[in-house]
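Submitted below is the structure of interest, expressed as structure tokens.
All protein chains but one are shown at their positions in the complex.
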Amino acid sequence: ALLLTGCSGSGTNAAGDTSGDQLLTIPREDFATFTRNFNPFAPGQVVAPLTTQAIYEAMLVYNPADGKATPWLATSWETGADGRTVTFTLRDGVKWSDGKPLTAEDVAYTFALQKKLLGGYEYLKSAKAEGTDKVVFSLTKPYSPGLFELGKQVIVPRHVWEKVKDPAKDTNPNPVGTGPYTKVANFQSQSYELRRNPEYWQPKKQRIAGIRVLGFSGNDSANLAFVNGEADWTQSFIPDVQKSFVDKDPKHNAYWYPRTGSMVEWTMNTTKAPFDDPKVRKALSQAVDRDSVTEVGMNGYTEPADCTGLSGGYDAWRDAALAASCTWTKHDAVAAGKALDEAGYPKGSDGRRKLKSGKPFTFDISVGSASSDWLSVANIIKQNLAEVGVTAHVKSPDWAAVVSGYETGDYDTGIVWSDNGATPFQFYRTTMGTESVKPVGTKAVSNYHRFGDKKADRLLNEFAAAPDEAGQKAKVDALQKLFAEDAPVVPLFPGPEWGAYTDIRFTGWPTADNPYATLTNRGDTTVLVLTSLKPVKNRQH
Amino acid sequence: MRYILRNLGFYLLAFWASITLNFMLPRFMPGDPVSRMFARSQSQMQPEQIDQLRRLFGLDHRPMWQQYLDYVKDVCTGHMGISISRFPTPVSEVIASQIGWTLLLGGTALVIAVVIGNLLGILAAWRRGGVLDSVFPPLLVLAGSFPYFWLAMGALYLFGMTLGWFPMRHAFDVGFSPDLSWAFLSNAASHLVLPALTIVLVSIGGWMLGMRNTMIATVAEDYITMAEAKGLSPSRIMFRYAARNAMLPSVTNFGMALGFVVGGALLTEVVFAYPGVGFQLLAAVQGLDYPLMQGIFLTITAAVLVANFLVDLVHVRLDPRVRVR
Amino acid sequence: MTVPSHRTASPHRPVPSHEPVLDVRNLRVEYGGDGRSVVGADDVSFTIGAGEIFGLAGESGCGKSTVANAVMRLLKPPAHITAGSVLFNGRDVLAMDPRELRAFRWREIAMVFQSAMNSLNPVLTIGEQIGDIFTTHERMRKRQARARAGELLELVGIDSARLKAYPHQLSGGMRQRVVIAMAVALKPTLLIMDEPTTALDVVVQQEIMAQIGDLQRELGFSVLFITHDMSLMVELSHRMGVMYGGRLVELAAAKELFAQPLHPYTQALMNAFPPLTGPRVELTGLADAPRTEHGCGFHAHCPDDRSDCSTNIPDLREVAAGRFVARTGGGAR
Amino acid sequence: MTAPATATRAPLLSVRGLTKDFRTGGLFSRDRHRALNAVDLDIPHGRIVALVGESGSGKSTLARCLARLEQPNSGQVLLDGEDVLRTQKRGASRAYRSAVQMVFQDPFGSLNPVHRVEHFLRRALLVHGRTAGEDELRELITTVGLTEDMLQSYPHELSGGQRQRVAIARALAVDPRLVLADEPTSMLDVSVRIGILNLMRRLREERGISLLYITHDLASARYVADTTQVLFAGELVEGGDSLALMNRPAHPYTQLLLSAVPDPERTEGYDPVLRAWLRAAVLTPESCPYEDEGTCSRTEPVRHTVGEDDGQPHWVRCHLYTPATPTARRVLTAASPEAENV
Partner (left out) sequence: MSVLDSRTELAAPRTAPPDADAPKVPRARAGLLRALLANRKALFGAVVLVLFVLLALLAPLIAPGDPSKINSLGVGAPSASHPLGTTAKGQDVLALTLWGARSSLLVGFSVGIAATALAVLVGMASAYFGRLVDDVLSLVTNIFLLVPGVPLLVILAAFMPPGTMTVILVLVVTGWAGSARVLRAQAKSIRGKDFVAASVVTGERAVRIMFREILPNMASVVMTTLLGCVIFGIGAQAGLEFLGLGDASVVSWGTNLYWAGNDGALMTGAWWVFVPSGLCIALVAFALAMVNYAIDEITNPRLRARRPRNATRKG
């Protein structure tokens, strides 16, 4: 199916096309080439983009930008009194793109398949269909964070996947989903298109004709295409986005980098001296000039973190008073120096501090070489530390080597993102919970700093069991205090969710003023944007 | 023919050595593909999935020698396994989808550089002291001195972005699907211009100088004087007597370069977002995708060996002297 | 090789008519390097008659090849012909334009180079290289040229099947014979042979010489024969010149020169070859004294009469009919 | 110009059954070419022995084997009765090197262009544990007829003949008893050849050095050597006192070589055609019982003694030799004078 772009191979493409049938163009800097794999069970780096955004849908969509959950394939859900069951009620009239109706059986089957193929959901005992529109999830323990986790699982049609011999290895080239754009068209190694699902349950919201995804070998080339007006919506890191993009056409070009990504932290290996001492961690944290880190290192795309460690996505949970009161996340080189003096790390005659063992106070900051922004951050930290007499070396091998060091505990400090979920539960669980602490030498997949606090365990369990939000809030308050006390990691800044767009061809983008979704094109809320955009129609064309 | 057979023996040995190297290298690298993938996904993956994924990808925990034996067997039977970073696409398919573009870009650039470079070299040597001989070599050497990516980016911004003469990315525009229509071919050709031209620009100097120098040496040979004495026409002497003999070292280098074409033009692919094996390999290495890495490595090695072997054959045709060696 | 058994074994052929085919007059060739220049040949004059074998002898570097190349206009920079003329059958070779020159070469004057190994293109077959001559000069078709090439090979005693051979597949003697065959392909008026046998073995050398003698008798061309081997030269040529330091020092009929060399250099050169017969006598030969640019390095060995040639080599002077010597002193020693 | 009378002393160097095969082809090839076949040769004290033969007959190979640059496949090399090939399997000892030295054919190639003349001589002296003072160097350089100031020259500043003298001086530095001279004059200009030959004679006379003089120029062999050995296709076919051998060559091959030497004073006229024909007759299988030009023979030819001169036997190995008839005559009459391709 050849498409009707207005250009007969003239070398330009969709730029300026406002026929009304223009395709929403999304560049992917992380896919040099695509393989036709629309299997939603494949890992994120493998599956073709938009599979879980435009083709398959979940029961609900949680939007961290406004903290709201939008019912999607499910219209409602409720947690049982004991917190051990969750029941989702499915929407009526939803059809798969092959015309078959969505049933509760599909949902139940999806979870069974997901657990079989990829594991996870340890707390889920079973998922059972009740009638055609109700799914009951039985949990092994009261676990409130499970609600959103279950709700955001994308659902696949049982009648299709049952017949697939090896679902894990299937490439699902012609996917059948409930999403707005399910029809794969013109699949090339560097671009493909998704066209409207004829059976979509919200036909009114399928205003755009389709989506085109472009592959790029890196930020540079992807940004070039975007800045040049050849794509509509990007999520790659654009250096100096104001100057290089917005200023080019201030009327149409815009970006919105909500601070709702996961918290980026300076992680220290707490199994090693002197990082086992919270006083040291706090003092080092105080030495860091977060303003400079965010302004220069991160291009001003984010803002400094506070001592709750919570990212912008959890603003509703934040204990603002606590955040304002504690000092160890505020830059103060003098205080930091004093704290280090007090902790027993005095300056030597050369102005450099010594460890208790008598060795100089030096250590590495390991960052993956591919993350140039974080590399700058590490360099700024290094400069800040030099001011308080601590020497840091920035080590930047390939990410594989860095992560391998994190995983086995063979590193000093590093810059790491934290786990992110709908609630702060996951964040605190993996920064302070003892269950995620693995001994040095054993592979850890989270909690690279290897810190656990029994008090946190208790609070986390209580949080999971809390039946309502008020109860949860109380626990999170306590967790924030504990975090501010322990300083298990040094929070630097919340990761911005990059997102920039031009509204020459499409309007209706989420913005800071209208945060109906984040501006990510690879997240859970993407589907909200896809069903909100309107093509610009220009009659003259 | 004994010459060929002997070389064949060497090639087999070299092939074995390099596939062994290929087996060892990725296994020395720290980490494994799943944690790598996990690290890249930046918390979009559940930690719980990791073990499951490891199982899914069938990562090996058998003893090295056993893996090695299987690997050698697979290599010999042409099985290259399933790519991890492109799971579950077979490695052969991943490579197949890229190699065409790689060959197109690399081959075009190489052929242009070799043909033009050698022609320039021949003419420069023939007209010693002429414009071609005094102006071109330093100029081309200067062009070749620039870092390739620097030149490529400059060209991209100048001719692609500012002047808009050439497309800036990809092998062809979206909306086309590869076929043999004129529209597609011309589109693909226009996309080839900048990447190929920049490669030609940095590599042509080497070819030209090489040819010039051998050609000068050749022109001083007695048989050229003899040909002159025979009253042959200058063009005949230049091409049939001098250039043909001077070409021999060029042919060897051409073979080498031809083999390496398969490895892709990594920096070009990065700058121009051109599809190809080079970036695929970089991605495979960074994603610790052993099977894909090994597959590509194998393909390149095989290509280099085949190219060299072909060059040997050509050499035997061109230079009767090697036949007796 | 066909050996007609009736052939007489005498080289003492009557000296042919002295209609000069080649007339070289006051030829001077300079090699202009960076700044300094070397004189390769200076004031060289000689003539070669039709059917005559003219020998040019002298030690290495005395300018023999320079003269030969100048006659064919094959000198390449930095060599320059700075004075003199080369007349071939009355035509001024030095004034020819490139086209004339191409047509003139090989048809009128052909040349056998010093080393056959290097004067054959290693990557072309013998057949192609011989055929080239016919396709260029006679506008023959390839097949016809090939046939002619075959005939030529047979003429020098090589099987015409060898047309497909590459130079390296032939022995040194065969290669040299191929070159000779090429040289006589167009039945040139004059054949220049620049040390055609020095790179070869004694035995093969004799075969080649035989070949040349044979062809010369058959085709009747004149020969400019260059060698440093006095014995060989005397055996072969009618008239000969001895060169030293770029100048001719003696010019005479071969037998006369052998019987009574007039110039001390010629005498010394003769003395450098031990005889095969007679008792062993101590020979002195020449010195390896370095030659300066202007001085005749040879003066160290001038037995007497050093007055005139210690600084420069004097001009040739006719001391008897057809006998020239570069001495100012008396005719005989 | 007579050779100093040598007593029936044991020879300085004896070669017995020396055989050398070269591997031809590449790494995995097993083709062999026999360059030397069972060569027996004696080099007496204080004598110059000439080894003549046409190109490719194995002259250099023999010299290189004796200089231990090449490892023979079988045979013995006896120096003072000691088989050096057996006792010094992996290369020659210093002692052997100080007894046997070599001068190479190409004076342009045998002197390293980056060193001064002095270096060559000094190294040769030092390596063999001798003092290398000014006096020694001066003595050496003057021995070969060069002047002292040439010690500071680079090879490229010298003429070919001077270079060859330097090479000889280097060989002399270790005070050898035998010098192998592989065509020391063939690359030299005519004008200086005789000088080198005279130097060789002088060395023998003044220092009592033995020389193996390798050449294809019979006239110079006759001029300089006491005895001459003829090498044909890797085998010695004739040997004896130089003058006697050249006066009465017994082997057709020797005769061929002799006839090839241009000699204006030759009484019988010069006809190269005839001579070439002679060569064809000698080298074609019909006239010679050797198959493959002697690399393998069905029956070894016997060694006949032709005569004795000055205590040196003149011998020949040829099936065709019968003491009564001069061989060449027989060959010429036996072989048909019809067309033959060489």
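Every chain is named by a letter (A, B, C and D) in the order it is written, and numbering of its residues begins at 1.
Here is the rule we go by: a residue touches a chain if its C-beta (ideal position, glycine included) is under 8 Å from a C-beta of that chain, and two chains touch if they have at least 3 such contacts.
Since we're looking at a predicted model, the values are computed, not measured.
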| item | value |
| --- | --- |
| Candidates A:D276, A:E295 or A:E485 - the one touching the absent chain | A:E295 |
| Chain not shown: contacting residue from B:L209, B:L232, B:A273 or B:V311 | B:L209 |
| Chain not shown, touching residues in chain D | 27, 64, 67-69, 92, 94, 97-98, 101-102, 104-106, 109-115, 123-124, 127-128, 154-157, 167, 170-171, 174 |
| Where the missing chain touches chain A, by residue | 219-220, 223-224, 227, 238-240, 243-244, 292, 295-297, 299, 369-370, 372-373, 375-376, 379-380, 383, 393-398, 400-401 |
| Touch residues of chain B, complete complex, unshown partner | 10, 13-14, 17-18, 21, 25-26, 28-30, 106, 109-110, 126-130, 133-134, 137-138, 141-142, 144-151, 153-154, 157, 199, 202-203, 206-207, 209-210, 213-214, 216-217, 220, 249-250, 253, 256-257, 259-261, 263-268, 270, 278, 281-282, 285-286, 293, 296-297, 300-301, 304-305, 308 |
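Note that only the chains that are shown with their structure count from here on.
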| item | value |
| --- | --- |
| Most centrally placed chain - per-chain CA mean versus overall CA mean | B |
| Computed distance of Cα centres, chain D from chain C, in Å | 31 |
| Intercentroid distance (Cα basis), chain D paired with chain B, Å | 55 |
| Per-residue overlap in chain C, given as positions that touch at least 2 other chains | none |
| Residues on chain C engaged by chain B in the complex (per definition of touch) | 72, 74, 76, 98, 101-107, 110-111, 113-115, 118-125, 132-133, 136-137, 166, 168-169, 179, 182 |
| Of all residues in chain A, those that touch chain B in their complex | 2-3, 5, 7-9, 11-14, 32-33, 35, 37, 39, 42-46, 117-122, 168-171, 186, 188-191, 212, 214-218, 220-222, 224-225, 228, 262, 368, 370, 398-405, 407, 417-420, 430, 443, 445-446, 495 |
| Residues of chain B defined as touching chain A within the complex | 29-31, 35-53, 56, 82, 85-89, 93-94, 97-98, 156, 161, 166-178, 183-184, 186-187, 190, 269-273, 275, 279-280, 283, 286-288 |
